[in-house]
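The excerpt is restricted to a subset of chains, each kept in its original location.
To keep things simple, chains are lettered A, B and C as they appear, and every chain counts its residues starting from 1.
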Amino acid sequence: MANIAMEPAAARFRPGTSDTEIEAAALRSIKRRKQVVLFWQIAILVIALGLWEISSQLNWIDPFFYASPSLVVDRLYDWAVNGTTEGSLWYNLGITMEEALIGFFTGSIAGVVVGIGLGRNRMLSDIFSVYIKAINSIPRVVLAPIFIMIMGLGLASKVALAFIMVFFVVFANAFQGVREADRDMIANARILGASDWQVTRTVIVPSAMSWIFASLHVSFGFAIIGAIVGEFVGARFGIGQLISIAKGTFDAAGMFAAIVLVMIVTLVAEYIMTLVENRLAKWRPQQSLDTH
Amino acid sequence: HAADKITIMVGGYEKQIYLPAKLAEALGYFKDEGIDVELLNEAAGVDAENQLLAGAVQGVVGFYDHCVDLQAKGKFIESVVQFSQAPGEVELVSAKHPEIKSFADLKGKNLGVTGLGSSTNFLSLYMASKAGLKGGDVVSIPVGAGGTFIAAMQQDQIQAGMTTEPTISRMVKTGEASVLVDLRTVDSTRAALGGTYPAASLYMETAWVDAHKPEVQKLANAFVKTLKFINTHSAAEIADKMPKDFYVGDKEGYIKALEAGKGMFTADGVMPEDGPKTVLAVLSEFSKNVKGKQIDLTKTYTTDFVKQAM
Amino acid sequence: MPMDQGRSPAIELINVTRRFVSPTGKTLTALRDFNMTVERGEFVAVVGPTGCGKSTTLNLVTGLARPSAGEVRLMGGPVSGIDPRVGFAFQKDALFPWKNVIDNVMAGPLFRGKSKADAERMAKDWLARVGLSKFLHHYPHQLSGGMRKRVALAQTFINEPEILLMDEPFSALDVQTRTVMHEELLKLWAERQASVVFVTHDLEEAVALADKVYVLTAGPATVKSVYKVELPRPRVVSEIRYDQQFIDYCKTIWEDLRQEVETSYRRASEAA
């Protein structure tokens, strides 16, 4: 298990076992593995929530500050059924998602494009990377009001914040991913007749793909954070508003409910992203596909 | 023109001190006046002014002292409707320090304020100096509001501190703190500061007000009506009008707090005569911006609209 | 030589089958009902058409891969994970690019708990034997293909494994260097009484070095025939090629192999 070069321990078969039997056994073992994982995931969740609930019931932690799972679920149910004070929950969620998604896509596309552009051109990268790093160190909370001043209170300023949260992480990885592309492969492509653009498309991008995806996995969470920070500074609707009102009214349950909502959405996005990634990476050696 | 949307940013519309904003909307007074008002929420007060000056919003519901402060920086904004004549804040003192009975006892202690350079900071220092303490006798610690304030007091990082509802009710209820100075009523404010202290207000850019008199008038109408409503209704009746998320779980506490604080609101939105002077006195002593500057107080507020509204 | 008399053979593959799932979803059988036994101290060469399953066989012996069916036994025990007695020279070298030549070669002894000084001494010795003393501090990317291969060999040899698996180890070397390597290999084998499985495409090399030559069929690989090479030892590889017996061996095995290679090539060429 600890050695990724080793294949998972497989059942041993007598000679003469038919292919179908062996495949069925492999499928069974994959399924069992999934079940074990799911079991532990649920177990951990239940234990964590249980601890939280109990310690708040027994007042080990103050439910006034930290709410409790049951209160959070109540609040979510209430929001879902009766809506929030600021309109339907789904509408608020939709607003935040819209901001985060636009920011995520524009930010990651820009990150990839700039990363690849600078990664392929050493002169440009030497000149500009200083600036990129400097800008990256500006606290986003400081940028938020500036963006709102420039872009107004609408969608644009939140998108810009989500964008800027995503951009740098994706940029850093895309840039390094380009640098790590195998030189022999680039040489081969060029000799086979590839133009600069074709080299980028057929060698650089595929080999930077796992770099880019590694950054996308954290970036979606960041995009939501960007949108929420923007909403804190000024907005009418959105999850950030719900959190901000909940904070202002000592409504711990409401605050955690909003956070839980964000988490669920992120995990869904994450799941979709993993599907896409697996599709793109189907050329990679995959152990679980072996028949044992 | 009248159909144009007016955006007003509120420095936390769930806060009781800014209650008239959401209440006016809930009572439908904006609609009655035929204006389209959008209320935006904003967590940290100071950003709102920048948005106002940058033209992103037309009005801000916030503390009046910013009008004075900004004039010192050459920006002219004015209070159009004055919601309250007391800050609505309370100096709480930790139950761990029963020896503290008055401001004078705070010598050498840490005072919690929402932020350095904020109104709570200036007010604390002003009261300290009124109690005969000199600069350096007390240390202001920025602790924000809400949970962080409570935690700081529980951990004894601050021995006293200035904060607003609902933190006040919460801490008094749990017995972790008691009220040292109550700035929620006009009388106690006068006693503590030597005058009324106009705080929550609707303020706008002077230039915008001059250019949009009819709209401002309608806004003033709506808010004055709201203030009247507050004056003529019980705390419970007001609470009923507010979105339920504002008093989650503890409606009773909300009502009680409102009862205690209701008195700070003006009846008619008019700036109290002695108010601006107090503010200037506080600011010119402690605000670097205002210190030594010539301030024309008459340009920091207007009563034209509220008087018309009556 | 007491180890030679050890009751259980060094390597046993018993009815081993190894399948892969091909991208079209079909299963591709690389080995089918494969049987092979390598006695302790024996030198076995394996020849067969390209892509028949030679590397797959070695992978199973190392424990890096597991058989889909059947059993692999080392020194009488089942293979479970990687065995410290096994040394493996990969077909495609797998040097650590961030270590220079001497650090690469020292890796094995250091992993096995030798002191740094010992490891360095041994590494220098082995690098001298493969003719790379002048390149101790070069990094792999600064070496030519043949030099990398030699570093990989030194890396394997330095551990003096009891069971030595080699996958086309000398194909990137010129004839002369290859001869030197042959001699080093035979010396190591004789000194350690190691058991060797040697995969090669060079039939003469196979006959010159081995006690037994396994000829594999076109994939799925099974053992087509086994030849015992009864040339006297010690053999001088550079001279043996003029020996008539040697030439006869080569001819016989070549005929046998050629059929397989032709089948393999014909079969592979048919459109899937």
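Note that in this section a residue touches a chain if its C-beta (ideal position, glycine included) is under 8 Å from a C-beta of that chain, and two chains touch if they have at least 3 such contacts.
Just so it is clear, the model here is predicted, and its values are computed rather than measured.
Engineer: One of each shown, but what's the true copy count per label in the complex?
Structural biologist: Stoichiometry of the whole assembly: A x2, B x1, C x2.
Convention: only the chains that are shown with their structure count from here on.
Engineer: In terms of Cα-based centroids, which chain occupies the most central position?
Structural biologist: Chain A is the most central one.
Engineer: Starting from the mean Cα coordinates of subunit A and subunit C, work out the distance between those two points in Å.
Structural biologist: One centre to the other, that is 46 Å.
Engineer: In whole angstrom, how far does the Cα centroid of subunit A sit from the Cα centroid of subunit B?
Structural biologist: Whole-Å distance between the two chain centres: 40.
Engineer: In whole angstrom, what separates the CA-based centres of subunit B and subunit C?
Structural biologist: Computed value for the inter-centroid distance: 84 Å.
Engineer: What residues on subunit B touch subunit A, complex-wise?
Structural biologist: Residue positions touching the partner: 7, 9, 12-15, 38-44, 47-48, 50-51, 54, 56-57, 146-147, 150, 166-167, 170, 243-249.
Engineer: Name, in rising order, each residue of subunit A that touches subunit B in their complex.
Structural biologist: Going by the criterion above, the answer is residues 64-65, 84-86, 144-145, 148-150, 152-153, 232-236, 241, 244-251, 253-254.
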